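Taking it in order: structure first as structure tokens, then the write-up.
Missing here is one protein chain; the remaining ones are kept as they sit in the complex.
Chain IDs A, B, C, D, E and F follow the sequence of writing; residue 1 opens each chain.
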Amino acid sequence: MSRGSSAGFDRHITIFSPEGRVYQVEYAFKAINSTNLTAVAVKGGETACVAVQKRVPDKLVVANSVTSVHTLTPNIGAVMVGMIPDSKFQVKRAQLEAAKWKYQNGCDMTADQLARRMADINQFYTQNAEMRSLGCAMLMIAYDEETGPQIYRIDPAGYFRGMRAVGLGVKQQAANSFLEKKFKKKSDFTYDETVQLALECLQSALGVDLKSGEVEVAVVTKSDTSFRKLADEAVDFHLNAIAERD
Amino acid sequence: MSRGSSAGFDRHITIFSPEGRVYQVEYAFKAINSTNLTAVAVKGGETACVAVQKRVPDKLVVANSVTSVHTLTPNIGAVMVGMIPDSKFQVKRAQLEAAKWKYQNGCDMTADQLARRMADINQFYTQNAEMRSLGCAMLMIAYDEETGPQIYRIDPAGYFRGMRAVGLGVKQQAANSFLEKKFKKKSDFTYDETVQLALECLQSALGVDLKSGEVEVAVVTKSDTSFRKLADEAVDFHLNAIAERD
Amino acid sequence: MSRGSSAGFDRHITIFSPEGRVYQVEYAFKAINSTNLTAVAVKGGETACVAVQKRVPDKLVVANSVTSVHTLTPNIGAVMVGMIPDSKFQVKRAQLEAAKWKYQNGCDMTADQLARRMADINQFYTQNAEMRSLGCAMLMIAYDEETGPQIYRIDPAGYFRGMRAVGLGVKQQAANSFLEKKFKKKSDFTYDETVQLALECLQSALGVDLKSGEVEVAVVTKSDTSFRKLADEAVDFHLNAIAERD
Amino acid sequence: MSRGSSAGFDRHITIFSPEGRVYQVEYAFKAINSTNLTAVAVKGGETACVAVQKRVPDKLVVANSVTSVHTLTPNIGAVMVGMIPDSKFQVKRAQLEAAKWKYQNGCDMTADQLARRMADINQFYTQNAEMRSLGCAMLMIAYDEETGPQIYRIDPAGYFRGMRAVGLGVKQQAANSFLEKKFKKKSDFTYDETVQLALECLQSALGVDLKSGEVEVAVVTKSDTSFRKLADEAVDFHLNAIAERD
Amino acid sequence: MSRGSSAGFDRHITIFSPEGRVYQVEYAFKAINSTNLTAVAVKGGETACVAVQKRVPDKLVVANSVTSVHTLTPNIGAVMVGMIPDSKFQVKRAQLEAAKWKYQNGCDMTADQLARRMADINQFYTQNAEMRSLGCAMLMIAYDEETGPQIYRIDPAGYFRGMRAVGLGVKQQAANSFLEKKFKKKSDFTYDETVQLALECLQSALGVDLKSGEVEVAVVTKSDTSFRKLADEAVDFHLNAIAERD
Amino acid sequence: MSRGSSAGFDRHITIFSPEGRVYQVEYAFKAINSTNLTAVAVKGGETACVAVQKRVPDKLVVANSVTSVHTLTPNIGAVMVGMIPDSKFQVKRAQLEAAKWKYQNGCDMTADQLARRMADINQFYTQNAEMRSLGCAMLMIAYDEETGPQIYRIDPAGYFRGMRAVGLGVKQQAANSFLEKKFKKKSDFTYDETVQLALECLQSALGVDLKSGEVEVAVVTKSDTSFRKLADEAVDFHLNAIAERD
Partner (left out) sequence: MSRGSSAGFDRHITIFSPEGRVYQVEYAFKAINSTNLTAVAVKGGETACVAVQKRVPDKLVVANSVTSVHTLTPNIGAVMVGMIPDSKFQVKRAQLEAAKWKYQNGCDMTADQLARRMADINQFYTQNAEMRSLGCAMLMIAYDEETGPQIYRIDPAGYFRGMRAVGLGVKQQAANSFLEKKFKKKSDFTYDETVQLALECLQSALGVDLKSGEVEVAVVTKSDTSFRKLADEAVDFHLNAIAERD
């Protein structure tokens, strides 16, 4: 996009350009890549898995205080990519929305409902001038009793999509190409296949071999619908399995 | 429209240009085409049918999570064309308006009343500076016990129109020309004729043959006034009927 | 008006130019002609009649959903010319004002009171920065028990006028010239004369012969003060009478 | 005033220019002349009289719906010159202020109190950014039991003045010169002298002979303190008396 | 002050220029001279006197409706110089503040307290963006049982000063020079000396001999602390005494 | 500072420049010197003393109405330097804050608490866009039972500092240099030494010999913790002592 074509339409939060674009929302998408991370989510037969790069800025940071993986409810979790304070703001909002729903309705909010709600909130930021859009995007996973494993992608424009697999962040295009090829051949992956596909995809998109400390993996499964991170040992196991397979 | 003629009148949400135009509303119309979709609605003797292109962005998206067809009340439905988050925002608002009406009046809101209300809300966005207009338009269908099948078209400027048939989106002009020719000859279409006319029109306007996964079709009929999507098999049946007829 | 002379005074809703003009209001008048329609109202001895062009944008539109004639109370009606969503917004407001008055005072609001109120609301939009003026004008008719038939013209600047006859819209000057000539000769028209004068004036101003589907006519009379549209047959009757007379 | 000297200080409602001027208020004065009318008020010994041009825009307007003369309370009346919707807005406000006063204090608001109040409201518009000043000015007359006939002039800047006689509008300077000459010689005019002086002044300032349909005259007198318009016959009587005298 | 140096800092109500100046307040001071009047206040041993030019704009104005002298409470009065509507606004506010104080505290507000309060309100206008500063200044006089006669000068910047004597308005510098010379020689003036000094000062500053109709004089004294205007005869007496003395 | 470097960042109340500066606050500091005064505070063993220039603008001003010394509570006082209306505004706020504290907590607010509170309020003005910063600074003194004499300096940026001695205003740098030299040698000054050091410092910084009418001195001491101004005789005594010592 050339600067000339925006001509001042990009300095107000919520106005259309003559081409019908809302520039401030488009700029918010740029902010998603500001932390230079990539995440991948894969849905198997009875598993949803999300894997995301972990890059501890320096050795002095307490490693386990750096995470892109957030529990929204006991059974719904998300990986956030983009500006970290905005990510935390959105995670907190999601937790509050889910808690409020439960309090008001006496039952758990489903991942579908929560994803929809978070997307609605993002849409509102694009229409109303009070607050800017958030510079982050969300990959949400959960296991639904009726429909099985779920992946949702929610972005600053207010879109949300149910996905079979998806990449997010700097290398999302490479990740998506990788995933599309794999899903052409097969889709009813086992638990191990699902986790390893996510990790393999991340390694392929980044062009590097990851170590257990450089990646965070979280899963939900039919047998255990709670959202949980894999321990480093488990991640190592899967990384080794991939390496041995090659 | 040349940029020169707008001269700054297009950067405020709700002011008139010297020619009496409200530019921001005109730009919102551009946003309707941003998703590059076309929809068609056709009214038969006892049927209203709406058909809309379905384009799943990539293979990784869960196909049935991509839809332009929305149920507003059990008996009123709509196809949305334009910015997807704005579309969902408007659908939600329509659902709330209808629910509120029912709660307050103890009877169902008619499609006519709901269309009027949604158009009023859109008009308000064009007059009040707080929120921008929505970058989407709506084709609403319903079956009214007294007046039979109904089609309403609601746009960002706050217009709404009862229609006998109508196209909406990128190829709406081609669709409208096609429909006008057909309606010159006949208008009291049977159920099958109505659905097939909608599909035929869409294929004609787009210049392609559609497959059942590439189009969504929803109907209301005298015998069953509930708003419902056709299953892929039913769509296939009608697409085949069209193909055989040619 | 040359652009140079406005010099930025026209981009704020409610400021005066050095010549004491409020440009945004003047631009709103331009919007009245945006739908390219003309209306005529004529007051006879015991009749008030309003006639307005009807132009169905295309064949696909349900013809009877396109109307410029609106019932405000059982006994007061109006023709709106200008931006259609703004027109509907104003009609709704007028209906609410009249209903509120009746609820609060236990008697009907007279056309004079309602016209005054709508004009006051329009004046407020010109003075207060919150909302823009409406791009439409109103011809209101009613039959007052004491003062007989009434015509009021209400415009975006907040003016309202009692009229003996008046044109509104693109061809209002031609219509007014026609009416002035007729009223010089006579004014106590019978019912038929009144309706036919309105239709004749419209045909003269537009320079075309109208058909019953191309014009809407509404009346109030001493014998039946309710505001009502004429059926196409009645319109045909009067159009034929005019044609035969010539 | 040259445009250069205002240099942007005239585009905000309530800021001072470096010379200590509030331009928007000065521009409001220009709007007083936008209707091209002139009014005159004259105070006699026991009479206050106000006369104002009446110009029915065209023959189609119901002549008696066009008036610049407004009753504010049974005993206080005013002539408004300037933008008509603004005039009506101010008249309504004056009526409300007087009614509120009576309700709260149990006695009538005097003309002096009402004039002061309306001027205060105008001053507020010049200091507060919310609403623009009104493009109209007011000549108020009343008969005070203690101080006799009263004339007040209230303008958009918030000034009000008790006057012995005064012109307002396009030809106010000519009217004032005429009045000053007359008042040098005499001031304790009789009823007839007062009314005829007002009419004579108006004719002199305008340079035309007026007919009874072209002027509105209203009076208050010691013997009848109610504010009332003169009938056309009465106006004719006085116009003839002037003509015969010459 | 050159325009260049203000560079846009003067178009917002409450921002500092790089030199720490608030331009809008400085411009308000210019507005004080817009009515081209001068006032003088003098404090004697047991008298405070204020004299101000009276200029009736034209012969048609009711002379006694033109006054710069205002009673704030029975014992506190003020002369206002500057924009007349702003002056009246401030007088009204002062009356309200004094009345509110009395209601809340059960005793009279002293001139010192009232002057302080009015200055505080003016300061607030310079700090808060909602309303512009007032284009007028106030000379307040009163007799305090403990401290004797009092003069306070309150200006648009929010300053207030107790004064022994002071000029205000177009010729304030000439008046102040005159007063300083006189006060060097003597200060415990008698009643007659006080009044005549004020009048003499005004005549000297203006360079003209005043007549009783061209000046307003108000006093408070130990023997009668009520604020009162001198009758024209009394003013004449003092003007003659000055003339004879010379 | 060159204008170029601020580049528009100085025209909004609360934004950062690219160098992390808030220009409007820096300009407020310029306003402190607008009255061209200097103040000095000195802390001795059991005494805190503050001395400030007094410059009566002209002879006509009631000398004792001009003061920079303000009592905030019976035991806390302050000298204000800068725009006088802003100074009075801040003094009033401080008095209110202290009174509110006492009412809410049943005990006196300490000088430390009050200084902290006033600084917090100033900080808020720098962060929030509603009101500009105040163009004045405060030297507060008090005697604390536990920690002895106290001096606090509070400025428009929201800083406050406990000081052993400090200058404020146009000549604050000269005053501070003088004080630093003195405090290097000794700090446990007696009452007389404290007062005389403050006066000597002021004379040295200004380069003139002061007379008792040209300076205001206020003190708090262990034996009498009430904040009090010294009478002119007392000031004379100390000025003479300094003169004799030299």
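By our rule, a residue touches a chain if its C-beta (ideal position, glycine included) is under 8 Å from a C-beta of that chain, and two chains touch if they have at least 3 such contacts.
Every value quoted in this text rests on a predicted model; they were computed, and no experiment measured them.
K.L.:
Out of A:Ala28, A:Ala94, A:Val217 or A:Leu239, which touches the unshown chain?
P.N.:
A:Ala28
K.L.:
Touching the hidden chain in the complete assembly: which of F:Ala94, F:Ala165, F:Ala198 or F:Val235 does that?
P.N.:
Of these options, the touching residue for the absent chain is F:Ala165.
K.L.:
Can you list where subunit F touches the absent chain?
P.N.:
On the side of subunit F, residues 7-9, 12, 14-22, 116, 119-120, 122-124, 126-129, 151, 157-159, 161-166, 176, 179-180, 183-184 touch the unshown chain.
K.L.:
To test your reading of the contact rule: which positions on subunit A touch the chain that is missing from view?
P.N.:
Interface residues of subunit A facing the absent chain: 1, 3, 6, 10-13, 23-24, 27-34, 57-62, 64-66, 83-86, 88-89, 92, 130-135.
We take it that only the chains that are shown with their structure count from here on.
K.L.:
Could the interface between the copies subunit B and subunit C be described as same, meaning over half of its residue numbers are common to both, or is it different?
P.N.:
different
K.L.:
Would you mind pulling out the distance in Å between where the CA atoms of subunit A average out and where those of subunit E do?
P.N.:
71
K.L.:
Would you give the residues of subunit A that are in contact with at least 2 other chains, written as numbers and ranges?
P.N.:
Expected reply: no residues.
K.L.:
Looking only at which chains touch which, which shape fits best: line, ring, star, complete or other?
P.N.:
line
K.L.:
Spell out all pairs of chains that touch, sorted by label.
P.N.:
A-B, B-C, C-D, D-E, E-F
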